[in-house]
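Just one protein chain is left out here, and the rest sit where they should.
For clarity, chains are labelled A, B, C and D in written order, and residue numbers in each chain start from 1.
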Amino acid sequence: MATAEPNGSLIEVRDLAIEFSARGQLARAVDGVSLDWRRGEILGVVGESGCGKSTLARAMLALVEPAAGSVSLRGQVVSGEGAGGRKGVSDLRRRVQMIFQDPYQTLNPRQRVEAIVTEPLRVQGVPEGKHDERVRRALDDVGLDPERYLGRYPHQLSGGQRQRVAIAAALVLEPEGLICDEPVSMLDASVRAQILSVLLELQKRRVLALVFITHDLSLAWSLCDRIAVMYLGRIVEQGSAVDVIERPKHPYTKALVNAVPVPEAGGGGRRELLGGELPDPTAIPPGCRFHPRCPRRFEPCDSVDPSLMPAGGRDQLAACLLHDPAQSSAAKAAADA
Amino acid sequence: MSGTATPAGLDARAAAGAPVELADERLRDVLLGTWRGRISVGLLGFFIFIAIFGSLLAPDDPYASSLDVLAPPSWAHPLGTTEQGSDVLSQLLVGARVSIVVGFAAAAISALLGSIVGLTGGYLGGWPDRILDALENWFLVIPALPLMIVLARLLDPSLGVLILVIGLTSWAGTGRIVRAQVLTLRERAFVERAKALGAGDTYVIRTHILPNTLPLIFANTVLIVAVAILSEAALSFLGLGDPSRISWGTMLENAFDSGAPSAEAWWYVIPPGLCITLLVLSVSVIGFLFEEHINPRLRDDR
Amino acid sequence: MSGRWLAGKAAAAVVTLVFVIVFNFFLFRVMGDPTTQFTRIPNITPTELADLRSDYGLDKPLLTGQFVDYIGDTASFDLGTSQRSRRAVWTEIKDALPWTLLLVGVGTLLATLIGSWLGVIAATRRGRNSDNGLLGFSLFTYAAPEYWIGIILILVFAFWIPILPAGLQMTPGVEFSSWVSEVTDVAEHLILPATAMTLMLLGQYFLIMRSSMVDVLTEDFITVKRATGLPWDRVVSRHAVPNALLPLVTLSAIQFGAVVGGAITIETIFSWPGLGELTFQAINDKDFPVLQGVFLVFSAGVIFANLLADCLYFYLDPRVKAD
Amino acid sequence: MTSLLEVSDLRVTHRGSPIVDGVDFKLDRGEALGLAGESGCGKTTTALALMKLLPPALTQSGSMTLRPEGAEEPINLGRRTEAGMQLVRWRHISLVFQGAMNSLDPVQRIDAQMAEAIRLHSDQKGGKEVGRKISDLFKTVGLPVSAARRYPHELSGGQRQRVMIALALCCDPSLVIADEPTTALDVVMQAQVLQLLERLRESLGLALILISHDLGVLGETCDRIAIMYAGRIVETGPVRSVFDDPQHPYTKLLLDSLPVIGGERGLAPPIPGAPPDPGSPPEGCRFRPRCPYAKDECLADPPLREVAKGQSAACHFAPWKKWPDPRAAAAAGKKA
Partner (left out) sequence: PAGAQETTTEDGGKAVLKIGWGQDPQTLNPFVGLDEENYTVWALNWDLLVNFDPEDLQPAPGIAESWEVSDDQQTVTFTLADRKWSDGTPITSRDVKYSLDVLGGEGTLFAGYTSNVESVTTPDDKTVVVKTKQPEARIVGGLFIYILPEHIWGKVPVSELTSSYQPEIPMVGSGPFIVTEFERNRILRMERNPEWSGEEPNFDEVQFIKYGNEDATERALQLGEVDIVAEVQPSTFERLGNEENIETVRGASPSYTELAFNLCSAEDCPDAEFNPAVQDKTVRQAIANVIARERINEISALGTSFVANGILPSFYKTFYETPELDYNPTDVEEAKRLLDEAGWQDNGDQPRTKGDQTLSFELQVRSESQSDIQASRLIAEMVKEIGVEFKVQVVSVDALTEATVRFVDGKPAPDFDTFVWGWGGDPYDPSFLLSLFTTEEIGNSSDSFYSNPEYDRLFREQAAAFDDEERKQIIGQMVDLTQEDLPYVVLTEDPNLQAYRTDRLSNVEQQCPADEGGDIFCEQISYEPMLTLALADGSSSDDDGGGGSGVLIAIGVLVVGAIVYFVIRSRRRGGGGPIELEE
């Protein structure tokens, strides 16, 4: 898809770790993630519930303080080790915006659409005079007639319309990047398509970079340029959407793809499915964190923690010992078994 | 119920941590939409009217005594007379003011205090919250009426002292409800979004937290008014009221002390209590209506 | 699965109690001047006053002397001496406590049972006449001052239809032939005050139970239980009620404060010789040591009741054990 | 062979305005019927109506006849009283709810809840018998038996969903209605649950009504599918025929908007507009305002009629041999 300045990174995440304390225990919600989000690109982040997708997104906006690693905007570190102070953060927040999953939670029920969409301009100190025009343009962009909707309250809007208002409010600052945290998973099939097409169109027209967080692999596949697959706070595979989904290299990605229901009669019955559940982030298994559930684990998997390494296609990386040249023979044996 | 610091229903939700919203229905519809609401608003309006103009309406000097002691209702005294031969109706009319003034003023103090504590604690989190929360819990646990009694006994009773004492002992419920609401609001996406935009704390509180908490504070305060009215009456009944003013509570005190029950002087016993009851009832129903409105789950038509 | 939650609650209760004790001290020493208690004594001279002050330890430094003494005394149940009766406050309280417990116990028990039972009925018949009637009745008793209800009960049942005694806890001066007749006599005297107490609490419990039931009845699992073919009344009694009881338990704990308030006024009305009447007398006599002691005992009682409610909650709701 | 369940002209109204507006369908023994449609189109309402569990604010009418195995007389559900329904529920029809999270009583242990249902409908009352039954069920759904002694909150979402399925099976019903049993779960878990349902259906010979707005889910599990739109079934037929050859524009557009891995990347054009308010549906065909193929005929209400073998659609123009490009059609429609 369209990439205006190929390879130019908007946000770079390096060795990022985020910790929470849950009931007295430290939980690593994000654990050593490195990621490039390039300008104009649609980056998909997929994974099971609780694997740390939202936390990663919030870290990219410097909304949580990293325990380790850093986030930088256009090469400038804004959060984490070596961060440059408030200036960077406010720059980041002007250039990158976020949309959330639940359209019913994202809007303040006591504010009218006008106030909601104007708010970013006010907070960022954009001169009053420009507000009206920019608000109207943003609403136009998401396909809402300003005349009809400016005066409404959120409860007077449908779920799809709310999500559009949320997008308009994110766009009004004309950001370069937009992080969408499962923006359509609460919406209906038909509304979902409408929202997605609004997003895609904007992305093309404004050369907007998108991070698209989702459960839905088929959606990620059809929309994204690149996909990162997360498991238990770690990126286990990344690469172009087509490579990752059609030719997954990590057993976890394979299992995910395998689990996607296909709208074809009697599809699934005989598939090989992943057992077990996502472990608690307070108790990350040693070695490869996926090994307890991995159908293809072999000898060193419970002791060696693999990092991302080239696997298969162009730019495709997987954190799996199967692709470690050092383990190749054993790996082969395991693969054959 | 004297000394109840927390209205029942609201707290249930605050305890459950459920978010509360006030939809944009018009205030009028909430209050006047049901016959219950209409009657309550009417009653409250009536009592407020009496509180303002009661002394003008009183047919007699409420303090004037006569030899007509504990006389049953008659044309001269539609509600009979007191043990001093004063006109019960006149006392009743004049007494409304204390109830209303104490009820509303104390509730205002309580609301202000509760909101400040709840907002600060809930929004700041951390140790300020822990301290304020402990304070709230403490005030919630301490039995309100005994505390009021002790305070009122230590200070010399007057209208101001009553208001202060009731207000200071009844804010904790509000504080807790507000805190719970702020805690859920703080996690709401629109607050996070505002923060993501770089908005400061005061901005977030002013535009996002407070407007969404106000309906709740308001509904709760209405219910506190009822509690405050009852508390004033109870304190007055126990002889801790403002000695220089007639209130329904002191009327009951005098009636009881002077043996009106054994004189079977129902006209002296029933009206003040009934007025307290009706006033509290109307205020409570209005409070419950707001509450119901805030929490649609409680609504009858589903 | 542990009792950590409960242990935490217990610790919090202890802290609260300690705080009450400290608060009590400062309330009565700092806000109220303890020397005012002596103005009751006529013709007191300054030297006598000074003697009295030293008798009461008021000449010691506030924190290092008086406060330390106070804490020590309180810990050994020495709550001072009543200004009026010259008996130990603790003795006064011990005499009165059982009567209050009886009244409050019976009143609360009846109110909880009847109130929640009516609440369940109303919630399952929402919007119908029976619900509206019960709601109206409960709101009325909720709004009516309990002492007023008490006076009316006296008016009606002791004077208009004189079938019940109007006050006291038992017929005075009678030597009872057996404990049965004594218990009967007490029970007879208990009827009116307990009714007043019950009516005062009834509305509250009713409203809590009703709204809690209404909430629970909208839960999916209720529909599921109905879907299993379980008759409606059993769905209500076995699944809805136990769940609805949870908020009732927490909220009724908060209501204990009100119970105490009610005890004061109701006991006053019915000359019931419990802590409430003791309080009332102490108010009138400005008997601060008694007032202080009673306040402490009331607070401790409410704190304890809250803890009890927490235990009950712990027993009723398996979810709290998880943390 | 007579069908297990026959529903005709099922209507549910809320204060006079229709929510489910004349639904007819048949279900054979052992058959899996998928019910799809947008949120709010009446899927849950239909399911609840089948068990007569609608909240009091809603009223239902229409006939529903159940012919369970071994019963001499067909059971006319429509005319059963509440007491009568209590004998049907769970014994013949059971329900797996949307969101297992809230489908179990949080303060009772799971074994107690299951035992309650078992004892209610069978002669098995003894602790041993019931215990064995529960153990068997847990093994069937692939849960450790020890999980039965837990409280619902002690289980994960997927486990709870399995418990619900076990619960639904505990009285050997002939029909299980599963209302969005997987929406709250993520892909991996979702696939596990679906596989389980499928396996059970095969081994126990259950009939299944599976409700979902995810066509992918239905495609994997069901024999036949019914597409609902605004309180009506607009198309029904064998899954394969409906997916391969949809005969209602709504079905067609819905399928087009679904991304399929390995198919064409990018977004298909969305269905314009929003679903109608069920209280005041548009005149004639309810999809007309959003339908790119709508013509004047569509002002008349199209009946659901058979348009291909086993496949029915409620469209005046069915059967469609070839679907015109929706944009062009829309432009043409506007001109006409």
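Methods note: contacts are C-beta pairs under 8 Å (C-beta built on N, C-alpha and C of every residue); 3 or more make two chains touch, one makes a residue touch a chain.
Just so it is clear, the structure is predicted and the values come from calculations on it, not from any experiment.
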Displayed chains contacted by the hidden chain, counting the whole assembly: B, C, D
Residue in contact with the excluded chain [from C:Ala96, C:Ala143, C:Met197 or C:Leu251]: C:Ala96
Contact residue for the chain not shown (choose from C:Leu6, C:Ile71 or C:Leu168): C:Leu168
Touch criterion as defined above, residue of D:Glu38, D:Asp111 or D:Glu180 at the omitted chain: D:Asp111
Contact with the hidden chain (one of C:Arg29, C:Arg125 or C:Arg238): C:Arg238
Which of B:Gly45, B:Gly160 or B:Gly259 contacts the chain that the document leaves out: B:Gly259
On chain D, residues whose C-beta touches the chain left out of the figure: 108, 111-112, 115-116, 119, 125-128, 130-132, 134-135, 145-146, 148-149
Residues of chain B in contact with the chain not shown: 63-67, 69-70, 83-85, 156-157, 239, 243-244, 254, 256-263
Touching residues on chain C - with respect to the absent chain: 36, 39-43, 46, 55, 81-82, 84-88, 92, 95-96, 109-110, 113, 117, 154, 158-159, 162-175, 177, 181, 184-185, 187-188, 191, 237-238, 268, 270-271, 273, 277-278, 281, 286
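As a working rule, only the chains that are shown with their structure count from here on.
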Between chain A and chain C, centroid-to-centroid distance (C-alpha), Å: 56
Chain A-chain D separation of Cα centroids, rounded to whole Å: 32
Chain B and chain C: spacing of chain centres that average the CA atoms, whole Å: 21
Interface hub residues of chain C, defined as touching at least two other chains: none
Contact set on chain B toward chain C in their complex: 1-6, 8-9, 11-12, 15-16, 134, 137-138, 140-147, 149-151, 153-155, 173, 226, 230, 233-234, 237-240, 252, 255-256, 261-262, 264, 266, 269-270, 272-273, 276-278, 280-281, 284-285, 297-298, 300-302
Parts of chain C lying in touch with chain D, wherever the complex brings them together: 219-221, 223-232, 238-239, 242-243, 246, 316-319, 322
Residue ranges of chain B in contact with chain A within the complex: 21-24, 188-190, 192-199, 203, 207-208, 211-212
